[in-house]
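Handing you a structure now.
Excluded from the complex is one protein chain; the other protein chains are retained at their positions.
A and B label the chains in the order they appear, each numbered from 1.
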Amino acid sequence: MARKLQSILMGAAVAVGLAVPAVAQENELRIGYLAPLTGGLAQTGIDMRDGFLLYLEQHGNKLGGMNVKFILEDEQGKGDVAVTKAKKLVLQDKVHMLIGGVLASTGYALAPVSTELKTLYIPSIPAADDLTQRQLPQFPYLIRTSWSSSQPHHPLGQYACDQGYKKIVTIAADYAFGYEVVGGFQKTFEDCGGKIVQKIWPPLGTKDFGPYIPTIKADADAVLSLMVAAMPAQFIKQLRSAGYKKPVLGGGTSYDEFVLPFMGDETIGDVSALHYSAALETPANEKFVKAYRAKFGKVPSYYSENNYTTAQLIDETIKKLGGKFTTPEEFIKTMQAIKLDAVRGPISFDENRNPIQNIYIKKVEKKKMFGYDKDELWNTVIKTYPNVSQFWTYGREKFLAQPVYDKNFPPCKFCE
Amino acid sequence: MNTQFWVVQAFNGVSYGALLFLVGAGLSLIFGVMRIVNLSHGSYFLLGGYVALSVIWITGSWALSIPIAVIAIALVGLVMERLFLRPEGRAKNIRDALIALGIALIIRLSLGRLLPQMIPGQIGNIVQVTLVVAIIAVPIYLVLQRISAVAIEADTLRQVLMTVGFAFLFQQAALDLWSGNPFDISPPPALTQSVSLGGMSFPLYRLFMIVGALVIGILLWLAMEKTRMGAMVRATVDDAQMARGVGIDTNKISMFIFALGAGMAALGGVIGGAFLGVYPGLDFEMLPIAFAVVIIGGMGSLGGAAIGALLVGLADNFGKALFPELAYFTLYAPMVLILALKPTGLFGRD
Partner (left out) sequence: MSTQNLKIAIVIVCLLALLVLVPMGNSFVVLLATRAMAFAILAMSLDILLGFTGLASLGQAAYFGVGAYLTAYLANYYGFGLKWDFWLMIPIGMAVGGALAALFGLFAIRATGTYFLMITLALGQCVWGLAYRWNSVTGGDNGITLKGGRPQFGIDLTNDINFFYLTFAFFAATLFALYVLIRSPFGKSLLGIRERELRMRILGYNVWLHKYIAFIIAGAFGGLSGVIWAHANGIVTPETVVLTTSVDALLMTVLGGAGTLVGGAIGSAIVFGLREYVSTLVPWWQYVLGGVYVLTILYLPSGLMGIPERVRQWRNSQKKRETTKMTTAPSSH
């Protein structure tokens, strides 16, 4: 009896599925947005969504003149759920494009789906290098509007040399994103004469760094840390209270605005690199930060900015296409040709459909900004590297010829 | 790997163990007295941290946050125990009322979604919504009163699953109430210093954790060994039926122990909040580790929880430092071995 109930329910679900209007209006742009809204990654998904929706709200819910139908799906931080929801969005809701995902694994799971379903996919956060590098030929319907993991860390390596650091210890979360960040840094740092003398890999999600901090080599000039989500605050606190006084360089997520407001004064003076800082002193950014903070009560992180700018890019692209969405191929070609002054600075695209943008070297300072009356921690921009692509100065062919950055590439030649 | 390495790592392992003791002792006692496997124990830990954060935001006092968080979560545990795990008499009515309200709320929200024209606004008019919910709740309540819930008490599996259901509810509620931002609790500046000894740096906060756990542990032990209440608790752990036979009110003991366990988990959450942070997912991260502590040490044994916590803290630390690829394996494999040899844990009794 209950089995019959099950099939009745199934039938009802099917009926609902069929009955939901596929009445697609002509001037409607249907966007399928995938973000984690529950589970451990929920806040990143919320920030992403808020950034995108802020742009829509500021523009009368239209992009390029088309009315936007924004369909948000919770992918719960899981690749398989993301795939299922993506298929629902494309096949049931008939969206023109899929946007979002957070984890590299989600990006790698959704990209093949975009190829299979011939639908545009814009990974507005997933930074996995190879999505727009060696694996790009498998993903003709993909264009990325955010960054590649190693992109900001190439210039950071150069910066480290310029500071006079000769030996550096890296401590990074033990997963692909960590490998790509460290790899990018190591490549440029060693190319300009530096040495990585030790690589430490705490598991992703480590909060107690007790096992790792005492092993940091004493003769290093500085530490490069790559921490994610809830790790950054604990790491630097424990490092400093363990008595470590040398400089700390951070990968993109170690000090970004997702974590900085919740960190303490021990971070003052720490330097990191990313393609965005909320302390960027440009009129566009000031406007964005003020509007975002007024509406959502927190300083925007790159999760918000990247999605705000994605909306802006889509706006510009649709405008160029004459106010309608034609085909994914045309859309991609058009977007690729855009040069935009976004909140994060000037953006254009390289031939591998990844942004060419400013990389900001930023230092944590405690001060008042943008007219706010409290002293807070901000990532002050101390140096800008303009027009940085995912290939740095190596050139596309040469860069793609080397393997993707991994735990063992570049090899740790100077490790004991 | 010189002496310094071993000393610092041992110190770190012991301090982590101190935190685990707070979480594990409560779980162990709850199991010992009530034979309940509480999978929402990790949620108590997390909620303790969140409540402490709220207290700090409102009052600015870290010291105040500790007792308030402990008491608040002890109350939550108490409510859960009294209403859902072992309800008696009128408690069942209250429980049915709560459930009826919950169901009614969901129905109202669903209606709002499905028929937006008929029912104006979603949460727009709070009064109207409350009234509608109350009205819908009444018939549901009456129905629930007619259907008798089946007692959970001796049924391990159903207890486990019910506490998991609550864990999911708590997780979502925490996300909705506090947001998913990665919070950190800042202890008073005095505790953030380090002490230098023999060329090594020992963070004061870790010392605080060790001392705190020792104090709590000793207080608990004294309570168990030297007070009448403690004797009653020990009797109930040993043999609940006999205890009832000699006139011990095992119900009151259960209530007390459950609240105590929840409170201790919350204490762990507050103290851990400055060490691990307070963020979504922490509840399910702490849970298996808390169980490792309790299982290795033996369920129902306070001393076992202490030993178990120490062992897990040290194993975790040294495992990660020496065999990073096998990090979690070095934690759970010993647990399996111990269970295989002595299913009740090192110091457990059945």
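By our rule, a contact is a pair of C-beta atoms (placed from the backbone, for glycine too) under 8 Å apart; a residue touches a chain by one contact, two chains touch by 3 or more.
Note that this is a predicted model, so its numbers are computed, not measured.
Q: Determine which of the presented chains are touched by the chain that is not presented, and list them.
A: In the entire complex, chains touched by the missing one are A, B.
Q: Among A:D50, A:D174, A:E190 or A:D208, which one is in touch with the chain left out?
A: Considering all chains, including the one not shown, the answer is A:D174.
Q: So which of B:I136, B:L287, B:I307 or B:A321 would be touching the chain we can't see?
A: B:L287
Q: For the full complex, which residue in A:V83, A:M231 or A:L313 touches the chain that was left out?
A: Checking the options A:V83, A:M231 or A:L313, the one contacting the hidden chain is A:V83.
Q: For chain A, enumerate the residues touching the unshown chain of the complex.
A: Residues in contact with the chain left out: 1-7, 9-11, 13-14, 17-18, 37-38, 73-74, 76-81, 83-85, 87-88, 91-92, 103-105, 108-109, 112, 116, 138, 174-176, 203-204, 407.
Q: In the complete complex, which positions of chain B touch the hidden chain?
A: Chain B touches the missing chain through residues 31, 35, 37, 39, 84, 92, 99, 102-103, 106, 109-110, 113, 144, 146-150, 152, 155-158, 160-162, 164-169, 171-172, 284, 287-288, 291-292, 295, 299, 324-329, 331-333, 335-337, 339-340, 343-344.
Heads up, the rule we're going with is that only the chains that are shown with their structure count from here on.
Q: On a C-alpha centroid basis, what's the spacing between chain A and chain B, in Å?
A: Distance between chain centres: 34 Å.
Q: Quick check: in the complex, which residue numbers of chain A touch chain B?
A: For this pair, the touching residues of chain A are 38-44, 46, 174, 201-203, 205-208, 210-212, 214-215, 229-230, 232-234, 237-238, 241-243, 258-259, 261-264, 266, 298.
Q: Hey, which residues of chain B end up touching chain A in the complex?
A: 4-5, 8-9, 12-13, 15-16, 172, 175, 179-184, 186, 192-194, 196, 201, 203-206, 275-277, 279-282, 285, 316-321, 324, 327-328
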